[in-house]
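Every protein chain except one is present and positioned as in the full complex.
Chains here go by letter, A, B and C, matching the order in which they are written, and residues are numbered from 1 within each.
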């Protein structure tokens, strides 16, 4: 979030609050928009994102659903077809598997199967990631799977600006857009200009310029990667840090241009290593920047194990700044 | 299937028949084994694989299920825990999304979450792939997703030997094993030794040796890749063709050794390009054989579109021998 | 479903002729499709509706133009009864770009914005949540529409059936659930798939009113659907219809039909919806043989025109392969 141009009045806020303000603004801006999901209303959102919105907008527009992931996601698709602009919240990516059929076989395919007649202007938000000791069934990072599917757009806001600004752009998009919010970011504090608003959603962002190595991350791992860059800077290594922001489409042009300058890259991803989104990024660099590379592209991903409950094991399973820095050093040694 | 050592008596058979014989043998060998799934019994299997088995083994062991993918896959997991050795058939990978939660959150995690107490000796078979003009909801190749999940083993028999031999080994494995049978292979004919039986399931196979470029494929794309190799041979290019066989774990040693010799590689995969299993293979080559590479690793995957119904568009969306050969030539030009 | 003033089916001669004509249009269209499949003009899966025509035709009588329809992979009948142009449907079967889905979908994915025909879904049970959402949109926007959602009895076992019925009933959404109980899901007989084979009783578990009707009797289906639709329009929430019917042909053209007796099929054919209704019409002199023949002739001509249209259609250029994946923003 450094490097933002001087803005009118800044206010200290959190990622959670930024998402909440974005939802509220969307509800105020378009009466076709409503929020639907488990415990978004009376409970206030499982991560307290929608707290207070029920009182302001009522139960029609802040719509608590039964525990029926497939049906309420499908109902969101149908409501979008019927002229609404729904925001469907799936509590976490872990439960999204129960709705995956609707997302892959209906939301992503309808426009195509209908020969261009039926687009699905739907936004699905969900929390993702590990770090809260919630163990094997509640710690997945499966956004990479969604990034595999033609017909979807997939976003991963990692900053307050993006948490605040991606939703409006996603809602304006005529296609189904998925937004992944990393659970460890909700409490992140920072400054946001008072007039913060919609942001572009197709491009990666260089969060830290550097000349020696390109570190590519998104969502929850961005901040670990920026921390690794600080460590490296202290050693005299200037890392460029790219925040993917959009996981589908991938902004491979920004990546290739950066690697063209630095000639080295490490991809960081909280998904399990094998079949991770990081693999795709590595393969893209292979295809688009092979002749620029001075060393093999490294990957820092989660260990190939269901996430264990105890903190020391959970942390050992996840990408950490030290491992990222080490992978960067390895590309420089090569 | 060339290069097999001279066997006692060979018999002409099909891939479908090889799978059927393997199932029958498993049912005869172990009374804990049963086959369960939609239309495996009275209908005879949607691809006619289990035809005749109901008459031989009865409805307890050739168990037709209601259309309840999540419940009968979960029931398979439970039955495995309870001492059975079930073979669960999900008609096609397209419907497996409805059971994905059970596979990812239960089958794959139980051993770990229980601290090693509860393993799940379950085999899940399903058909995968496109080519039959079944359009956007019935043509997925999502085996790469399963290959992402720790706790699972994932197989893709591409030959008659493997169709015949992988099941027994999978059933003997104490872990959940998924077997993906490509729909276009069921009618494939060939010879099989009369004494064909169990095969090893952890290693890739070199289906065609060659020195100039390594072509890596699996399942339905293996035969297209072998066809491409023939084309290339006519041009004087000797391609080595690797059949992955096991998608999880990946036998990266065989791949790296081959690429170490040929210094060039192309990965072929019927999944959509972005986030494909081919990306993982490419990234692994990057990591394990970068310094051997004389050209960037190529990928030939499906186009980023839900599979269209008309044949000309469907074929254009899928990997084809000519595109594979072209990608191989590109690595040689580089 | 009582209390609401249902539009009474009008047993006028023109209306009866319409019912017969609609059923015949579906029947002859599909018989031609079966031939075209043998000729490899149509490919992929082809699921024929033959035997079940009274359901789609009867139910559609209760729908207004602004209502919506969600169907399955066995949906040619629904599409035609709903008013899609037969040539566009036939061109879709061929995969030609003049097809109602530009040829991208084929037999299982018939779509049409003009008639609010939302497919054409090849995932069993997959259409139910969609129907719930369409009805939710109508309700939230204060529109009077009804969404009719067709599915087979096999779909009843899917979790999405349960979730969708509950959601519709809980939120009192204007959905007309129409279960076409043809006794088989591919080769699986109902008694092998449901512990409660009396399907319409399932609706009770959601406090949803339901009725069972002879799905081979087009007049009965229409009457019941009119009642149900009226109840929905009167704000009485979703309604459930179980239509007892039978498919005369194989599940798809790959099906060897090992799971049922020829005799059973023949017995049902004696109750065929067209046969029975046609006989009743002529026996009661509501329609003359000559009028029936005239309808048959018109339908035959319509089918042949549809085939000619499809034959004359064009293939979408391969260069357009990756079109229709995302809609450009602002569209």
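In this section, a residue touches a chain if its C-beta (ideal position, glycine included) is under 8 Å from a C-beta of that chain, and two chains touch if they have at least 3 such contacts.
Please read all numbers here as calculations on a predicted model, not as lab measurements.
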item	value
Neighbouring displayed chains - absent chain, whole complex	A, B, C
Residue among B:42, B:132, B:153 or B:208 that touches the chain left out of view	B:153
Sole contact to the chain not displayed, among A:21, A:135, A:233 or A:326	A:135
For chain A, residues in touch with the removed chain	38-39, 41-44, 46, 48, 51, 64-71, 94-95, 98, 132-138, 303-306, 308-313, 316-317
Absent-chain interface as seen on chain C, which is shown	157-163, 166, 169-170, 192-196, 201-202, 204-208
Interface with the unshown chain - residue positions in chain B	32, 34, 60, 65-66, 68, 70-84, 101-102, 105-106, 110-119, 150-151, 153, 172-175
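Just so it is clear, only the chains that are shown with their structure count from here on.
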item	value
Chain of greatest Cα-centre distance to chain C	A
Where chain A and chain C are represented by their mean Cα positions, the distance between them in whole Å	41
Multi-partner residues of chain B (each touching 2 or more other chains)	94, 98, 135-137, 304-306, 308
Junction residues of chain C, two or more chains touched	103-105, 109, 121-123, 126, 159, 324-325
